[in-house]
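What follows is a short report on a single structure.
Shown here: the complex without one of its protein chains, the others still in place.
The block that comes next holds subunit A.
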Amino acid sequence: MTAEQPLLKVSNLSRFYGGRIGCLDVSFDLWPGEVLAIVGESGSGKTTLLNCVSSRLQAQAGRVEYRMRDGRLRALSDMGEAERRFLMRTDWGFVHQNPADGLRMTVSAGANVGERLMAVGARHYGHIRETAVDWLQRVEINTDRVDDPPRAFSGGMRQRLQIARNLVTAPRLVFMDEPTGGLDVSVQARLLDLLRGLVSDLGLAVILVTHDLAVARLLSHRMMVMKDGRVIEAGLTDRVLDDPREPYTQLLVSSILQV
């Protein structure tokens, strides 16, 4: 976490939807192995920001730079489409809120995990399958389910499969959009446990979008609070949650349901 150079540099990123603001003038750095949570209520521009940073959505102003494996910092906008897509399926991962968006629901779990390997040129069935089985174990899916399609999986299993599918190429940066959304609390807890383990084992840098402050507290080192497309407060997660400075953040923190 104490690497000297940031992995990702975002400067003055803005995105508009017609006259409306998606996100406005957002800047931050992300260091290798760091988990950054973006929190805020729905409609605050969290997902827009995530999509702009991951180049799934075109930003209208600002720059996103990424440190490639050779150590050079490169602006995503200067890369060709081919290179950007290659980056997205090797060095990056994207975990969607709805697993159906990130998985191929009609092909088996093994093929879902193996797809990225085949996309970068793996052509040995036996090896691909071995890797797939290994990853299913790591995300706690029974290995006898390797030939079942994700349609036959529960919500929690689908989400774990989506995580395995993204991590199989050993990415350095993973984007997560509400990874625990729509799961019941016990399943959520196990998934968070798993994510926390994987993140620290693999030294992943993560940008995590969530509206759930508990998730942010568990997973993230640093946190940004968004409101109306702007970042209103940023800092270490514990600091922001224990000592919120902005009135809106205070409201957000005090709205957590205490059981």
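Note that contacts are C-beta pairs under 8 Å (C-beta built on N, C-alpha and C of every residue); 3 or more make two chains touch, one makes a residue touch a chain; residues count from 1.
Just so it is clear, contacts and distances are computed from a predicted model.
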> Which of "Energy-coupling factor transporter transmembrane protein EcfT", "Alpha-D-ribose 1-methylphosphonate 5-phosphate C-P lyase", "Fe-S cluster assembly protein SufB" or "Cysteine desulfurase IscS" is the UniProt protein name of the chain not shown?
Replying inline: "Alpha-D-ribose 1-methylphosphonate 5-phosphate C-P lyase"
>> Can you say which of A:Ala61, A:Val120, A:Ala152 or A:Leu236 touches the chain missing from this structure?
In response: A:Val120
>> With the missing chain put back, one of A:Val107, A:Leu236 or A:Ile256 would touch it. Which one?
In response: A:Val107
> Of A:Asp78, A:Asp101, A:Asp134 or A:Asp147, which sits in contact with the chain we cannot see?
Replying inline: A:Asp147
> Which residue numbers on subunit A touch the omitted chain?
Replying inline: 81-82, 85, 104, 107-108, 110-111, 114-116, 118-120, 123-126, 128-129, 146-147
